[in-house]
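Single-structure report; data block below.
Every protein chain but one is kept in place in this view of the complex.
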Amino acid sequence: MAAPDYQARNQFNKDVILSLDGPVLTIMLNRAEHRNTFSKGMVENLIEVLDLADRDDRVRAVIVTAEHTAPAYCSGADISGGWKVLWKEEAEKEGIHAHRDGGGQLTLAVLSCRKITIAAVNGHAAGVGMTAMQLPFDFRFVWEGAKLAFPFVRRGIVPEAVSTYLLPKLIGSSRANSLLLTGATVSPTSPYISALYHQILPNREDVYPAAKAFAQELANNTAQVSIAYAKGLLQHPGDSAEENHLLDSQAIKLLASSHDGADGAQAFLERRKPKFTDTLSKNSSPWYPWWRRIDVKHRHSKL
Amino acid sequence: MAAPDYQARNQFNKDVILSLDGPVLTIMLNRAEHRNTFSKGMVENLIEVLDLADRDDRVRAVIVTAEHTAPAYCSGADISGGWKVLWKEEAEKEGIHAHRDGGGQLTLAVLSCRKITIAAVNGHAAGVGMTAMQLPFDFRFVWEGAKLAFPFVRRGIVPEAVSTYLLPKLIGSSRANSLLLTGATVSPTSPYISALYHQILPNREDVYPAAKAFAQELANNTAQVSIAYAKGLLQHPGDSAEENHLLDSQAIKLLASSHDGADGAQAFLERRKPKFTDTLSKNSSPWYPWWRRIDVKHRHSKL
Partner (left out) sequence: MAAPDYQARNQFNKDVILSLDGPVLTIMLNRAEHRNTFSKGMVENLIEVLDLADRDDRVRAVIVTAEHTAPAYCSGADISGGWKVLWKEEAEKEGIHAHRDGGGQLTLAVLSCRKITIAAVNGHAAGVGMTAMQLPFDFRFVWEGAKLAFPFVRRGIVPEAVSTYLLPKLIGSSRANSLLLTGATVSPTSPYISALYHQILPNREDVYPAAKAFAQELANNTAQVSIAYAKGLLQHPGDSAEENHLLDSQAIKLLASSHDGADGAQAFLERRKPKFTDTLSKNSSPWYPWWRRIDVKHRHSKL
C-alpha cells in the first residue's frame, strides 16, 4: 500500500481533521458547531481512516479527540431529523433484518484496527459519544469535568454500538448495569465509571497532550507486531484456559523467533533500548489472525 | 391478563407482604421472627409474584426488602431441619439428577423478570440471602452496617443459586474468589464487595426509601420496552462483538421505529419530558426474546 497522505484528505473529509505526527495519527472531530454529533459523514470518515491506519506501517497509534474548546467531545447521534439518521434507505426497503447500526460499524472498525487506539475525551459525551467513540478503544483519557451520559433507556431506545457486550467486560456487569439501565449522567470520578479510564485529567486542555505523550512513548518503546498480537489475544482469547494456552504458545513462539523478539531479549541483557523494526505488512505470520473474521456487512437480500 | 390484586394475595401468602404503589411493586419479606430465612413458602411466593410483575404492564419496578427493624434482611436457608429443606421429596426419590436448587430457581425468576429489579438490603444477609436474594437483581442498595456473609465452604457445601456464574461477572473473579472461596463475612464498604452495590446508605431505615425513590424516578423517565430489551442485551449479549452488533442493530431499529422511540427523539428536540406509552404486552416484537429460553424445570424421569 502506498503511504496515505492524511493531510490531503482534509480537503474533502470535512467532518474530521487528520494529522500524522511521527507514529501518531490524530483524528480531530470537526463538527464543534453541532456539538460534534455523530453524522453519517463522520462515521464514514472514521471507518475509512481507521482502516488506512490499520494498514499503514508508519502509524503506531490512533487518537480520536475533539477541539478542547468545543461544546462537547461528542453529544451523540445527530437526531435533528429523528432517529432516521441511524439507518440507510436501502436497508429500510429490505426490512428490519437489513439494518446495521452505524455506531456498531464504527465499534467494529476500532476493534479491528491493529494499532494502539486512544479516545481523548476532552469534553462532554453522550450516547454514541460514550459507546462507539470510547468503549472499543484500547485506552480512554478523560477530562474530570466531563458530563458522561448513557441516556438510551430515557430516549425510548437501547444501548447500541456493541456497548452491552463491551461495557460489562471492561468494568464488570454491576457497574455496567448502574450506567446502562439507569440512563445515568455521571462524572469520570464516579465509582460507577472511573475504572473505564486510563487517566482522568483536571483540565480539558491537558487531555489530548497527555494522550499524545502516552501514545508517543508507547510507539517508541513497544513492538508493532507485539501490540497487534497482544490485542488479538485480548479480543480473541479462546473459550477456555487451555485454548488460550495453545494460542499464546503459538504467538510467543512466533514473536520470540522474530527479529524484534530477539532484539528485545538482547537489549535487556545489554541494558539498552531495543531497536524494533518488524512491521505488520512484512513480518506478520499467516497464522494471524487465528480467529475467523465475521463479516456483518449487510448484503442485498437477493444475494 | 387481568390486573393482579397484589393486596388480596397478602391474605394467603404469609411469607411476603406485597404492595403496589403506582409503578413500583414492593415485596416485603415477612419472616422477621425467623430472621427472614429462606423457606419453601417464601421461594414459591417470590417466584409467583415475580412472574406476575413480569406480565403486569402497570409494574415498572420490583423491590425486594425486609422490615428495617428485622434481625436480618435474609439470614440464608432455614436449616432447622438440616439441608433437607433444600430439596423436594419427589426429586429425592428420582436420584441426584432430579434436584433443582431453590435459590437457583429464584435467581432464574429474577433474571427472567423484564422489569427493573432492586434488592433493598436493609439488614444482615448470609448464604442465599447474599446469592439469590441479591445477585440476579439489576441494582442492590445496602445498609452500611450490614454483615454480609458467604459461608458456604465453612458449612460443607458450595456457593449456590447461580452465584459462581453471576458474581465473577458482576465484580470480577479476583473479588469473587475473595468472597466465595473464603466464606468471608464482610461489610459493604469492603473493597472485596463494594462494587456490587449501587448505593451504600449509613442508616438502615433509609435503604428502602432510597431504593423506592430511585425506582420511581426510573419508572417515570424510562421506557418500559427499552428497559426490557436493554436487560435482554445485557443478559444475552451474544458470543462476540459481531453477534452483539447484529442483536443491538435489530433492537435499536425496532425501538427507534416505535412510538416511544419517536417520542424520545422528539422530546429531546423540544426539550420536554417524553411521554412513553408502549407496553410489553402490546408493543413488543415477536423477535424478542431472541435467545432460546432454556427450561431447567425438573421433569419426572418417566417423561
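We just call them A and B in the order they show up, numbering each chain from 1.
Simple rule for what comes next: a contact is a pair of C-beta atoms (placed from the backbone, for glycine too) under 8 Å apart; a residue touches a chain by one contact, two chains touch by 3 or more.
Everything quoted here is computed from the prediction, not taken from an experiment.
Contact with the chain not shown here comes from a single listed residue; of A:120, A:133 or A:196, that residue is A:196. Subunit A meets the missing chain through residues 116, 138-140, 169-172, 194-198, 218, 221-223, 225-227, 229-231, 233-234, 237-238, 240-246, 248-269, 274, 276, 278, 287. Looking at subunit B, the residues touching the absent chain are 79-80, 82-83, 86-87, 96-97, 99-101, 104-105, 107-108, 111, 136, 152-166, 168, 172-178, 180-183, 191, 235, 294, 296.
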